[in-house]
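Partial complex: the chains shown occupy the same locations as in the complete assembly.
Labels A, B and C are assigned to the chains in the order they are written; within every chain, residues are numbered from 1.
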Amino acid sequence: MPQDQTKTYQAKVFVTLKPSILDPQGRTVERSLSHLGQQVSGVRVGKYIELQLEGERGEVESRLKDMAENVLSNPVMENVRWELEEAALEPA
Amino acid sequence: MTQTHTPNPSLLNPSLRTRAATFGLADTEYDLLVSQLERHPNALEAAIVGAMWSEHCGYKNSRPLFSAFPTTGPQVLQGPGENAGVVDIGEGWGVAFKMESHNHPSAVEPVQGAATGVGGILRDIFAMGARPFAVLDSLRFGDPESPRTKFLVNGVVEGISHYGNAIGVPTVGGEVTFHPSYQENPLVNVMALGLLRHEDLAKGTMGEVGNVIVYVGSKTGRDGLGGAVFASADLSDASQADRPAVQVGDPFMEKLLLEATLEAIEAGVVAGVQDMGAAGLVSSTCEMAYRANLGITMNLDDVPTRETGMVPMELCLSESQERMILVPVPGREQELYDLLAKWELDVVQIGQVEEHHNYRLMWKGEVVCDLPVALLNEAPKYTREGVESEAIKAARERDLSSVPVPTDLGQVLLKLLSHPTIASKRPIFERYDQQVMTNTVVLPGAADAAVMRVKGSSMGVAATSDCNPRFVQLDPYVGAAAAVAEAARNLACVGATPLAITDNLNFGNPHRPEVYYQMQQAVQGIGDACRALNTPVTGGNVSLYNQYVEANPDGTQRTVAIHPTPTIGMVGVLPDISQRATLGLKGEGQMLYLLGE
Amino acid sequence: MNVAVIQFPGSNCDADALHAAQMNLDPSARFVWHTEEGLPSNTDLVVLPGGFSYGDHLRSGAVAARSPIMGAVKAHAERGGYVLGICNGFQVLTESGLLPGALSRNRDLHFLCKPVHLRVNNNQTAFTSAYAPGQTLEMPIAHGEGNYYADAGTIERLESEGRVIFRYLDNPNGSLNDIAGIISEKGNVLGMMPHPERAVEALLGSEDGQGLFQSLKSGV
């Protein structure tokens, strides 16, 4: 099959706060877990977004990049990364 | 001025003058500093001076104008100069109140910018020993139809709601207006009120020699670094890249600080208290030392940090949120520490109060800053020449008889009523908890001022925030005086006697003569109106450089300043809350009267 | 009647709940700090007040539900003692398993504070006996996560057992079956999103919450 065929893709986007930015959620979760007797460290809470797009791979990739960087995250304080794969025809 | 120590000479660097601007200092200010010190500062010292002499901390352009303000009266328990003003409302109760802006941070990151604005003003209130019991927000945005405005409105409201609701202080009133001059530079002014018993009034002082200085609250990170300088700089594309200037607030941490601080003040174990706001650790400790007319020595190695490898510049100027400085009453330190531990707050002793009059910082065993406290707190003052803009003068003097009267006034009315500035603000204030604390008797939408009861008394406290910037634009003196008068009318309409005001002076670049003229005139107008109404000014905030650069069609650029916006926050008292009034018509057959001309 | 109001560090309706309880139920009602392991002896009613118990960062009430005092609250409920969870208190009750279901984000994603109208769906309980059947009440809500959810089987059971106590007339948050408040199987644990403690004085706009306190008072 040629690479540039229109397909449905499943994207996973991970949005995390920049390391130098305070993460009150992470701090509280860490503290609460320790109250519950669970020693953990470096807790950071971010967003995990799943979505589907249709198109040719290259074009889908660039649309996803645009969305992830400009809509799904705020570059002022967040980092974002994403994964893209062909959507399974049937739910796994 | 005598010098007891000098920072390690190897740290001193005469060539700093060439980069004075990076510390927020004009060349002339740098020279003034050198002549007062009789030596060159090191980079840390230059940055500290730059921060303390910024508009935000030092009010160098605005303070000379403030002599126009009346600041005293029998009702004033605390005038300008402390974390917040305090008025007496009777029966041993006082109300602490103040307004503060978070315009520039909100333009960059509306949710956190507005949220941390709420956090900052609440700390100013409880640092006075007052329990915050009401917030008002005065918001100005650009074109309501533009995507940017929608993003900003939603974000700012989300931020205020997120912080105020979580900490549990009701948001009971405010304003929202739209005008293109705020398109890139929205205004987010937040006013807070707190209730205190007279005997619990606390001060931001270091007390006496030998007292220890205690750091409480969140650890220090690199976030919000340089915020004080940032707030005084022109807003341009560069601020997008100025990432660390964004601060994230944590209302839960603030709640712990609030409860612990009030408990400590009530228990009588603190001699001085202040929050770390603009210019963080430096401005808070430096102002406290100045009020006590003493010096301090602090060890920067002891500042709790959230990140590794932080250097003195960062430790001193970070604007990480939810941090306070407390000075325990000598001999009662342990009581204070135990009380803070109950609220799971970390405390660290970071310094002590000393006989000398210097602001001395140690790091890794060396003196890294040694500056006279007075020098830091006495920023140079500038009085400039104000000139009215010809275009505005012409607009004001325009002959209105040449404007045709619309034929269909009904249509005009409908158009007015549907304008977002005039239409109901319900979708906004419903996102705020208006009732937590069960004191709000007159809710938003029910009148032009909010009324809160004082539990255990028949009194009520009323508050409003007002300004009509279009009016100020046309005539800054009359417009600003009208804002005070409107606030007083709004209080009178709920049945309250106006007591005092706080203000938030939002203007463009004061170096521009037409902007300086607006400031001068507006401040005069406020002062005269306050004298006439017997409502002294007990504090306020100045936000300058509210402007942005826009491209002209021919490729050149022009600077667009906001409409001058001196927001007035006024507080009043109702001796008997059962006598309050609201604005709805109450029944058929009642008469309507028009008062005034 | 002996009332204990649990205080989590981020509770913010704790003083309001105490004020209402002292006015309407027990002048000596008092706070109990979240780190306590036990309740004052003779406690008849535990109130879990509104607020943001531990900042509510993970999920509302999630951490509070696992705090030391909750062990004692569960034991109290098992003994048949009364528990009233308001707003965040309701979230704590579902998170701790004392009530079924969960409260998720409001349908329109915003925090909402406004008066709502409720129908008393069951007045045969210790919390609602002073109300008439089907009576309409006005009470404020103030929450961002009040959207009641439970699986179909649970909803069906709640309905058939008459455990839906209050229903919204104009559902503000997307709750299934317009559910505003539910009760435990034994009828001694009530969780509700609206704030009865904000509706006990005419000065504040509504007195419709008083019936809840009156019901409890006459039941003990």
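Keep this in mind: a contact is a pair of C-beta atoms (placed from the backbone, for glycine too) under 8 Å apart; a residue touches a chain by one contact, two chains touch by 3 or more.
This one's a predicted model, so the numbers in the text were calculated from it and none came from an experiment.
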Number of copies of each distinct protein chain, complete complex: A x2, B x1, C x1
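We adopt the following convention: only the chains that are shown with their structure count from here on.
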Contact graph of the chains (line, ring, star, complete, other): complete
Chain A and chain C: spacing of chain centres that average the CA atoms, whole Å: 36
Shared-contact residues (touching 2 or more other chains) in chain C: 54-55, 57
Junction residues of chain B - those touching two or more other chains: 250, 252-253, 344
Touching residues (chain side chain C, partner chain A) in the complex: 54-55, 57-58, 63, 66-67
Complex contacts: residues of chain B adjacent to chain C: 158, 161-162, 165-168, 250-253, 255-256, 259, 343-344, 430-438, 440-441, 443, 453, 455, 577
Contacting residues of chain B [partner chain A, same complex]: 108-109, 112, 218, 221-223, 240, 243-244, 246-250, 252-253, 306-307, 320-321, 344
